[in-house]
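There's a structure below that I have some questions on.
Only one protein chain is missing; all other protein chains are in place.
Then we have chain A:
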């Protein structure tokens, strides 16, 4: 089945010049530290903790409802040090996740209700199944499927997962359409409508 178009209320989203679509009911803390590389969708209820450390999110990545993106930390000499967090291109993060990985590669799929604990490293082309809990410091190698509590290696992925994931996220982005040409009267500046998130 083709991805069915999903319509959103235009007044509820901020669209930037390079195609980022950020919901106004998402919370982006420390907007100066958050860098979206374009064509990224951030859905309602998402919290991105840019105030802790800088967060980079690649092209054509989608962060679904009620997910928390939180840079990871480590104790150094008694004080907490936060690491910058990198999320690659074509990454799909499901609903209700807590993501505090140190880095996430490209073409990664994270299912719904996952917990990616501190300092995890997700390489390119891997899949975390729904309801998985990855313990701290886990490394997920490319072309693997992790699931369970704690998330452990289950099986390999098809070799063409890179192309598949690219196609999938692109089609999701393209089918995420504004509802109607909304009344361009007064846009309600609820939460920092300045597109500082864009580069």
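In this text, a contact is a pair of C-beta atoms (placed from the backbone, for glycine too) under 8 Å apart; a residue touches a chain by one contact, two chains touch by 3 or more; residues count from 1.
Rule of thumb we're sticking to: contacts and distances are computed from a predicted model.
**Q** Would you mind picking the UniProt name of the chain not drawn here, from "Molybdopterin synthase sulfur carrier subunit", "RNA polymerase II transcription factor B subunit 2", "Pyruvate dehydrogenase E1 component subunit beta" or "Dynactin subunit 4"?
**A** "Dynactin subunit 4"
**Q** Touching the absent chain in the whole complex: find that residue among A:19, A:84, A:135 or A:178.
**A** Of the listed residues, the one touching the omitted chain is A:135.
**Q** If the hidden chain were put back, which residues of chain A would touch it?
**A** 1-2, 107, 117, 123-125, 127, 129-130, 133, 135-145, 147, 150, 152-164
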